[in-house]
Structure formats: structure tokens, C-alpha cells
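First, the structure itself, so that you have it in front of you.
All protein chains but one are shown at their positions in the complex.
For subunit A:
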Amino acid sequence: MSAIPENANVTVLNKNEKKARELIGKLGLKQIPGIIRVTFRKKDNQIYAIEKPEVFRSAGGNYVVFGEAKVDNFTQKLAAAQQQAQASGIMPSNEDVATKSPEDIQADMQAAAEGSVNAAAEEDDEEGEVDAGDLNKDDIELVVQQTNVSKNQAIKALKAHNGDLVNAIMSLSK
């Protein structure tokens, strides 16, 4: 894999791929569905990307990836995207960024920090308000214990699922 020109298609030889698949199939690997892209980054920031790969996982946590590897020049793409964004005015150009003084930035950060503190405080305020209703205390404890959420979240989840324990836990562990 040393000299693959940019934008070139690297196609694994069919015969080899077939053989490899057969061999790997015997190892009892589990296919992981839903993966849309696998990328490898090399030291020099060159990126190999495989779109829509087939990914298999072994019990030991090793991965086998099948698919067509393409060289993906990320920095070039990023530069192009930035240029486009600047041209359309979505992103501030360098000059705009530069006009912000350190004091401004600090003020911004402080405002953001205060905002999050307020949000956290609000959440705390809610704490006492959620009424357990006719929910079983043990059920609430169980949900808390199984999912590490707050008591309030557990109560809300149980309510949303009409006291169904397994469904409530499932909704919280996603």
C-alpha cells in the first residue's frame, strides 16, 4: 500500500477477496451492520477511506473490513469547504476572527460558562418537583441502579412507559 495515487480506486483482487472472505468466515466473526465509512489515517495525514464497508468483529475485539479503499485527501476537502463557506458568508473570514480582542473572547467564555451553570441549576431545581405518582419505589430504585441516571429521569422514563421496567431501562440506556 505504498504508492497509491490520489483519487485512485484501489480494488482488492476479486479472487483474493473471495479467498479471504472464506477464511474469515470460518473464524466465526460477527458482522456489524450500520457502518457507513471506515477511515485509516497515516502518519502523513493521508487518509484511506472505505465507503459502505462490510465490517466483521471477532470475539477478541479485532476488526476485519471489506470494501473498496479510496485515498481521501481530507485537508484538501476541508480547504475547499472552507473556501466555499467563506465565499457564501456562513463562516467568518480571518479578518472577522481577528477583530475579536482577548477581552471579548474572555467575556464570551464567561457568558457561556454562566449559561451552563444556570442550566445546571435549573435542572437541580426540577429535582424535587417530579412526582413519583403510583410508581413503585423499588422499580424507580432499580432503574436508577441499572442505568446510573437521576431519580427524576428514572421516574420520567417509567412514567413514559407506563411502569414497564424493561422498556424504561432500554429507553435510558441508549
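Basically, a contact is a pair of C-beta atoms (placed from the backbone, for glycine too) under 8 Å apart; a residue touches a chain by one contact, two chains touch by 3 or more; residues count from 1.
FYI, contacts and distances are computed from a predicted model.
Visitor: Assign the chain not included in the display its UniProt protein name, restricting the answer to "ATP synthase subunit f, mitochondrial", "Protein PBDC1 homolog", "DNA sliding clamp PCNA" or "General transcription factor IIH subunit".
Guide: So, among "ATP synthase subunit f, mitochondrial", "Protein PBDC1 homolog", "DNA sliding clamp PCNA" or "General transcription factor IIH subunit", the name matching the hidden chain's UniProt entry is "Protein PBDC1 homolog".
Visitor: Going by the contact rule already stated, which one of A:49, A:69, A:155 or A:169 would touch the omitted chain in the full complex?
Guide: Counting the whole complex, the residue in contact with the absent chain is A:169.
Visitor: Touching residues of subunit A against the unshown chain: what are they?
Guide: Given the touch definition above, subunit A has residues 33-34, 134, 136, 138-139, 142, 145-146, 161-167, 169-170, 173 touching the missing chain.
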